[in-house]
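Can you keep this structure in mind? I'll have questions shortly.
One protein chain omitted, others in place.
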Amino acid sequence: MTPINYYLGLGALLFAIGTVGVLIRRNLIVVFMSIELMLNAVNLTFIALGRAMGSADGQVIVFFVMIVAGVEAAVGLGIILAAFRNRLTVNADEFNLLRW
Amino acid sequence: MIVEFPALNLLLLMPAIGVAFNLFFGYRLGRSAVNTVSVGVVAIAFALSVWATVKLATMPPGSCLQAQLGPWIYAGPLRLDVLLRFDALAAVMSLVVSGVGCLIHIYSCGYMGEDPDFARYFAYMNLFTFSMLLLVLAGNLLLMFVGWEGVGLCSYLLIAFWYDNPLFAFNGRKAFVVNRIGDVGFLLGIFVLFSAFASHGLWTLDFAEMRERAGLISPAIATIACLLLFFGATGKSAQIPLYVWLPDAMVGPTPVSALIHAATMVTAGVYVVARLNFLFALSPSTMEAVATIGTVTAFFAATIALAQSDIKRVLAYSTISQIGYMFLGAGVGAFGAAIFHVVTHAFFKALLFLGAGSVIHALGGEQDMNRMGGLRRRMPLTHAAMLAGTLAISAVPGFSGFFSKDEILQAAYTSGHKTLWLIAVVTAGLTGLYMFRLFFLTFYGKPRLSEERFAEVHEPPFVMAMPLVVLAALSVFGGLIGLPEGVLWGNQIGAFLAPITGRVSAAPAQAVMLLSAITSGVTFIGIILALIGYVVIPTLPERLAAWAQGLYRLLWSKYYVDELYDFLITRPVLFLSSAILGRNVDSLAIDAVVDGTGEAVQGGATAVRRVETGNVQHYVLIYLGGVLLIVGYYLLSALRH
Amino acid sequence: MQALGPLILSWRSVLAPGIVALTAVVTMLVGSGLSEDESESVGWIALTGLVAAAIASLAASGDHIVTFGGSLIIDDYTAFFYLLIPVCSAVVVLFSFDYVAALGLPATEYYALLLFATTGMMLMAGAGDLIVMFLGLETMSISAYVMAAMAQRDPKSSEAGLKYFLLGAFSTGFLLYGIALLYGATGSIKLEAVAQMVRKHSIALSPFVLLGLGLILVGFGFKVAAAPFHVWTPDAYEGAPTSVTALMAVGIKLGAFAGFIRVLLIYLAPLHAQWSGVLWALAALSMTVGNLAALAQENIKRMLAYSAIAHAGYILVGMTAGRSEVGPALLYYLLGYAFANLGAFAVLVAVEQAQQSGTKLDDLSGLARNHPMLAAAMALFMLSLMGMPPLAGFVGKFYIFSVALESRYVWLVIIATLNSVVSAYYYARVIVAMYMREGAERQAQTRQPTLLFALAVAALATVIIGLLPHPYISASSAAYASAEQVLRPATAALQTK
Partner (left out) sequence: MPLGIFAFFATLAVISALGVILQRSPVHSLLALIVTLLCVAALMIGLDALAVGLLQAIVYVGAIVVLFLFVIWLLNLERDPEESGRLGIKLLAAVGAAALVGELTAFLTRTHMSQQTVNSDYGSMAQLAGLIFGNYLIAFEVTSLLLLVAVVGVVAVARRWPSPRLANRPPTLSAKPQT
């Protein structure tokens, strides 16, 4: 049996990788993928913790989080699309009309 | 004895009605309606003050009238009411505020007769009167703070009234900022008092209840609270170190200067100290600080006033100086005398400002005394009124300023503050000197105006002349309410205030006479110096020049007198101020400190602002930094267990 | 662990948010049947729904009752926000009518999303478990992302939506992680169960609880725009259509603080020693950053964004104190803050339309001449936000600071006082611009009855809440006390031990 802590560690690692992706990628779509990665890492954590306690609540929560992730994906990609229409780019660096 | 007196609510609300009227209907209904309503509401307020005072005077000493508008902030144990209280101190102040205020409103009808923004002007003036009355009548400290802030706001609005001039707007802002700096102290002082009393179960900040239980407060807490409150008071009352805004505040319309920056608002600080005298009494070191700062400010401002050529700036510095006297009085425990001086000062300072306003009005906005002179012939009435005011402020025996200032100086001497007394006496001489310099430069000597403009100079119209006459009478006779003990009816105002402010033990009669004689003597020396320098000599030079050119040039030239002043007084002050405080007498280092703080704040603002680069990933980085710090913090605390 | 009591299903707890959600659906249905020009009238449907929800909020009041297996709570605290939030949204609707048309926003979608966002805010206030709170937060946030990006032709709008969305989604990850860890430590996401577990000392200091608490603070800190998680705020506020900014500055703040206060001050109260330090730092930083940066702003929306950050800081000062006396102060403060901000944005909306201009400080120059009523109202709102007595902002600040001082957070109160003094400067700039600068002569006069009505509501509320704070403080106290009832059985049990 694999100790639960390993799953938690894997979750933390994936979460951190997602964070790095958000930081270093210029392409907004890839940035957004990294955020999905972070959410997925949390999902894994929920499942692992639920399993450890023998509680199924964690799985139900993951079910809801997936819906949230899906909704965010749809809306987020829509917003990226709208931004692209205005600026003809998805490069994060070029969105700096608003500053200071 | 406490008597319910609902008319107090009306007294407070009258000016508020005026504000609403002016704001909403002012421009629509025209000038005369605005004038009538604005003056009317303040006059009614004055009448109500008189009524209340008469009622109060018939009651046993120590009683008060009160009116409760209702609960204000009731939260948990916190109990703050909208409570107006009319005791002797409030009576004196509200009479002054509404009475002098009413005269200034009347005067304004003439002064602002041409200004297109009359409704806005009178709305501000009424709002100011309202705030000041609230400050004076408030039954608890927080309600007083409401008035306190309102007064600051109005002063800001009125200084910057002629906002077309960017300098004016800047000065308005300067007043606002300096006042806000003082407010930090005031607000923190309220908080300290609040938490100190709350820990003893008193959650009301009510003056009467705080007074009863003042003994519960430890001297250390009292010292902290009083120093903070006094810091706030220096801001509003233009004392060292926060006086810099007042001279610059003179850019507003002159009646504003009279109302706000001379007669009433600047005395708010003195009023607070007098109102909280039971707390200040707990902290002797604070009292010393109050007395010292007051005296030093009085002297310092007087020396600066000597070198000014702008008529309103001289008056501004004289205000600072006179308020220094008031704080000296408060600091040595003579709170009643300080309030008495507030009253007489309101009379003669309002008079002087309105007189100066008439001069400025007549000269089409000219404020430089070097371009005045000889106006006595064209403006005899103003001349007479200004003479009364000048005599009063110089504390010439018999005039109002004499009695109040004398009482303060006596108290300073008998309470053992001999050094402060000495400085104050010297300052009295300087006061005579600079005030008569102003007076002579303006009204005597040869006209330094062009012929045509001089010919156009005229007396003010009736609405402006009438307040001058009334105020002149008050300046001459107003001191009679506070004669020295044993003379005729004695010190009426002192007795009236005594239940609130306490009384200082009077000095023996001979000492009183001697001290008065010394002060008066010094004052007369100052006046005579002014007389010689600005009136007598200008007639001499021609004869003297013929007789002995060298001597003339060496000794009696007016130029040399100025040089003498310059050498004896201005130079040392300049030196002193440049050595200690900064480069220039007028604005000093405090200006630099204030500006410096402003610049530092602005710099910080820019730095903070630059964080927002607009790049979303930089934002993520900042966010992540915050996360790491918080998680790290919890990691450390987890490791500790 | 599973069942914390019988599963109570109660219509009372869902009535008000249900009405709002249902109205959103009705709005969509009706709007889809209307042409572009007609669709603006769906705003009236939205308005009706919000007013109905505000009235229905009474149903949610009562003693502390946990319904739907702990998902929703019936108490006066819930009712307080069920009333306040729809009212604020209704005010936003009132000043949106012409603005939506002027910006060419799709009216049906605009109002539907506004209603959905309102539902989310209300759910945050009434939530009894972390997952409903999370879902409420997402409902309100996702609607807000879209609304911020809605002005399609304005590159700033889509940029604002984009940044808001990216950081919001990023932040969601952290909040969710925190919820996961708290769930792992306590075995439940029901707030009551979490609180019971946390009261056991051994659990309270377990690493999971601490880490979970930290990440939840991060997540909520983002939503209430506390520094250093505030960076999105100025950009999002500036770029979004002004009416949406109002919703973000008021509604979202209300929802987020409603949840934050309930979670932290009531359910995680036993961990006060653990979170007060972090809140202290967040509060001090938010106030300082917000006020300093606001000084240097030329765009009023941006300035108000920083001001919102600073106000979040003031509220956090109260939360740091963490005593039950501070609860009513916080609710009262939110009340005053909400109406003053709504009013300020309403004025900006009016100015944008009346003058066909932007929201720079210069655009307000001479407003006192051109639109005296707008200028007077704006001055009132600025003074209230500044904390000028006797307006609501002052009473609220005094109330919060005095409780914080009572709790011996002396330095925090000093920082707060200094900050509120600095803030006077930039609020005064707006008044200076309106009253003391000459602007171009602009004849265009708006006479939108709905906008003027919204302004009047906000102005009256700001004045009345400040001048006669007593009833509002009583209401806040009652609301907070009823939410606190959950703690009473436990303390009683402890005492009997």
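Annotations
Lettered A, B and C in written order, each chain numbered from 1.
Heads up, the rule we're going with is that contacts are C-beta pairs under 8 Å (C-beta built on N, C-alpha and C of every residue); 3 or more make two chains touch, one makes a residue touch a chain.
It should be emphasised that the depicted structure is a prediction, and the values quoted were computed from it without experimental measurement.
Of the chains on view, those touched by the hidden chain across the whole complex are A, B, C. Of the listed residues C:Thr23, C:Ser143 or C:Asn341, the one in contact with the hidden chain in the full complex is C:Ser143. Residues of chain B that touch the chain left out of the display are 617-618, 621, 624-625, 627-628, 631-632, 634-635, 638.
Contact between chain A and the unshown chain involves residues 1-10, 12-21, 23-27, 29-30, 32-34, 36-37, 40-41, 43-44, 47-54, 56-60, 62-64, 66-71, 73-75, 77-82, 84-91, 93. Residues of chain C in touch with the missing chain: 2, 7, 9, 14, 21, 24-25, 28, 36, 68-72, 101-106, 109-110, 112-113, 116, 119-120, 123, 129, 131-132, 135-136, 138-139, 142-143, 145-147, 149-155, 161, 184, 206-208, 210-211, 356.
Everything below uses one rule, namely that only the chains that are shown with their structure count from here on.
Interface comparison, B-C versus A-B: the pair with the greater number of contacting C-beta pairs is B-C. Centre-to-centre, using mean CA coordinates, chain A is 63 Å away from chain B. Counting partners per residue, chain B has 609, 612, 614, 616, 620 as the residues that reach two or more other chains. Within chain C, the positions touching two or more other chains are listed as 162-163, 166, 170, 234-235, 296.
Only residues 1-2, 131, 134-135, 138, 142, 145-146, 149, 152-156, 158-163, 165-166, 169-170, 172-173, 176-177, 179-181, 183-184, 187-189, 234-235, 238-239, 296 of chain C touch chain A when the two sit together in their complex. Residues of chain B touching chain C in their complex: 23, 70-78, 142, 145-146, 149-150, 153, 156-157, 160, 163-164, 169, 172-173, 176-177, 180-181, 183-184, 187-188, 191, 194-195, 198, 601-602, 604-609, 611-612, 614, 616, 618-620, 622-623, 625-627, 630-631, 633-635, 637-638, 641. On the chain C side of its complex with chain B, the touching residues are 162-163, 166-167, 170-171, 174, 205, 207, 210-211, 213-215, 217-218, 221-222, 228-229, 231-232, 234-235, 274, 277-278, 288-289, 292-297, 325, 328-329, 332, 376, 383, 388-390, 394-395, 398-399, 401-403, 405-406, 413-414, 417-418, 421-422, 424-425, 428, 432, 435-438, 468-470, 473-474, 477.
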